[in-house]
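A single protein chain has been omitted; all remaining protein chains appear in their positions.
Chain lettering (A, B and C) follows the sequence in which the chains are written, and residue indices restart at 1 in each chain.
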């Protein structure tokens, strides 16, 4: 199997789907000749032409709105938002409209569109190129929210998203783009939306996480293995709809849970996971669910010293896991 | 003490602050001659003139952005968003910018502004005049989010918000506007931001809630009183910063907690409350924390039959409380 | 009340054969018929609101001529329509029945646009590609550009008509949509029904210019202002714009000057913000009275036909009201269905 980075997997997924289905097209800022600021669409203009690779003006609300219009009129747009931090102007179209089209027309219209965006920190992106924005989308009924961590998942889930008949927000952690490599089958495959994945088995405690933090948790788990602590790592992969069964099953086995994410603590994704575990695995829990998250401080300061303070690290995670294991 | 409705309390708070401080002004759609669609600013144009009562074009992003500019330049704008459902175009300015001004300038600039908006359902508002939007704001560091339930709290907290040196999102449940009446002191008073309030004492279980649901919970509590179940009702009042101590103290006493809100279940405010309780009152809990919330369905369908299905009611709440008490 | 207005219109003895543009005499009478039906239905809905049976109404009274003439210049089997909330006449002109519409206002079972999930007239038309997804003003404009983009990509010669008020032109979405449509020469007809008010906010507080159409030049597309009470003027402007669109020549902005004869919605009271003078003047621009005068002048309408048209409209609306009121409310068990493809 070929080894790829996450950004390559994203590119392959789009390329294959555009070859497969002439209804699929991409639009966004700098995705044409530039090939995207992260080169996700490198070579696309040459292969698919200006009609299907549309460099848009700098206007995110219209990027989303145009995608909606094209989607309800039979196309399968993939809209790129250059950085997740810039999606706020488009919220009205994505959250306010796209999510409700099927519901609001009683099922007669629908918007098969994907809005891709790089998110997350640890890349010296400062206050406006580092945001994690997942919970805002994941809270909205009618949207599907995917946040893969590996090249394999990224490709399989992005292809599934493009084929999906509902609007999908596809969140790509930009730090994983080149950092994370993995096997990716050359043949066509799609992964099921809405299924978490146990990335590592372990009996002592369950870490529930997603995105870049999957890798940090795996690294922490490897450290703890040496100390005789077996950590099970559950990668949510899809944030909405949320696959509660997979992590609940894990927690019922381990009796201890830590939720790890980069986003702010209060009202973050971790709150839902922790509340679900505390509710549905109440009698199985040997310790309170731990939430290890980014601080409630704007994500994230630019200076290296400040950014390091903001970001989680395998070390910080390992020490929280160690503490939980000893509870 | 005069008895007022919530909308009257809101109006009085603004009027008093505008009389007290010439830096305070209001802007928004239809707030001038129309007096606001809910008449929150009835008579303001006559009293304060066009300079301080600004009917804006229909353009929410600029309403927020202009408020920011005026605030950093020494004024104290109160911006009205006609319905919370229409705030999405303004998210970029409120969440993306206002929340981070002080942080991003290392404390040298700040934006003392209030963004008021009516929210919530049960008023036959259909899909676009019923939304609860709290968690999106409450999750963002740098914003203060207030959601009062009574005329007394509304007036005292709105005055505090106007005097506050940080951006405040002030959420008014539109169903409480005329429905809820209460005593409001004639003299000047402000209430502390960030403090929950125990609206009813009780030994058997704690209901944590806010907004319209405070009244539904109180009604449910009165029903249960007849059955010998004593419910303590905690009104959060401020969603961010969150006053964890008040509800934790209550739960430590009652050992059972139910969180009630109108907004969607998954990733809602209730998740944070439930996760906090399950974590910090882990050993005090006799039962899993119950979350009784709106469904994960777009808020809310228009037909009366469908809306009734969506909305919580004192009856639905009473029966969930009854079940929890019996756990 | 309609009859009063009608009889106040002067009747002339000689009129030329009406062949303005491609509209025939029977087109003009047909449009009048639709406008009358819309008016009678609109008044009925307002009444149902006052009776507590219809929760909310945004009246199309005053906009009828503009809406019917635009519809007439398009082809419902071919074109796309992204409407806003004040389009009762458009919906009738494109084939919805009063019964279907009344079910929306009364939220009855079988309501075809949204199954009663949305405000009246929101959702998607059961037969024509017409829809209105959201109440949030302005969102339909970029969507229209997207609909047109899809047609352009597939090489289909269809026009996308997007409707909006003067208020919507202040939204960022309006700017972004017009700009994108102009860049890509998309087949969009931007149709602004300028009634000079966004709820209570008059034009002078919405823009420092006289006419929205003046903005078109800044996007590189043609823009025209027409008298929205003049069916022929609207039809001709629309016909040219639709031809331009379908011909791959790009978008057009049409601004139809109309009056909002009623308050913004049934929740509004326009005497709070409109002067007595303004209200009086506005009443003089009733498009039905204006068309009636014209038809009578052209001998296309006489008292007998007039009576027939109004009586028929009333009969249709009465019958539809009865049928709608007899229907039940939507099944609550259904309220969470059809949110995702599965389910």
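Throughout what follows, contacts are C-beta pairs under 8 Å (C-beta built on N, C-alpha and C of every residue); 3 or more make two chains touch, one makes a residue touch a chain.
Small disclaimer: the values here were computed from a predicted structure and weren't measured.
A.B. asks: Touch partners of the unshown chain, restricted to the chains that are shown, please.
C.D. replies: Across the whole assembly, the hidden chain touches A, B, C.
A.B. asks: Taking the full complex into account, find the residue in B:14, B:66 or B:229 that is in contact with the omitted chain.
C.D. replies: Checking the options B:14, B:66 or B:229, the one contacting the hidden chain is B:66.
A.B. asks: Taking the entire complex into account, which one of A:74, A:194 or A:295 touches the absent chain?
C.D. replies: Within the whole complex, the residue contacting the unshown chain is A:295.
A.B. asks: Would you indicate which residue among B:42, B:166 or B:284 is in contact with the undisplayed chain?
C.D. replies: B:166
A.B. asks: If I consider the whole complex, including the chain that's not displayed, which of C:214, C:240 or C:327 touches that chain?
C.D. replies: Candidates C:214, C:240 or C:327; residue touching the omitted chain: C:214.
A.B. asks: Among C:170, C:239 or C:293, single out the residue that touches the unshown chain.
C.D. replies: C:170
A.B. asks: For the chain that got dropped from the picture, name the residues of subunit A it touches.
C.D. replies: So the residues of subunit A touching the unseen chain are 29-30, 32-35, 37, 55-59, 61-62, 85-86, 88-89, 124, 126-129, 295, 297-298, 301-306, 308-310.
A.B. asks: So that we can see where the missing chain sits, which residues of subunit C does it touch?
C.D. replies: Within subunit C, the residues that touch the unshown chain are 170-176, 179, 182-183, 185, 204-209, 214-215, 217-221.
A.B. asks: Please identify, in ascending order, the residues of subunit B that touch the omitted chain?
C.D. replies: 25, 51-52, 56-57, 59, 61-62, 64-75, 77, 89, 92-93, 96-97, 100-110, 141-142, 144, 164-166
Rule of thumb we're sticking to: only the chains that are shown with their structure count from here on.
A.B. asks: What whole-Å value do you get for the distance between subunit A and subunit B if each is reduced to the mean of its CA atoms?
C.D. replies: A distance of 30 Å separates the two centres.
A.B. asks: Centroid of subunit A to centroid of subunit C, CA atoms only: how many Å?
C.D. replies: About 42 Å, centre to centre.
A.B. asks: Could you list which residues of subunit A touch at least two other chains?
C.D. replies: Those would be 61, 89, 92, 96, 100, 103-104, 141-142.
A.B. asks: Could you tell me which residues belong to subunit C and also touch two or more other chains?
C.D. replies: 114-115, 117-118, 122, 134, 136, 172-173, 339
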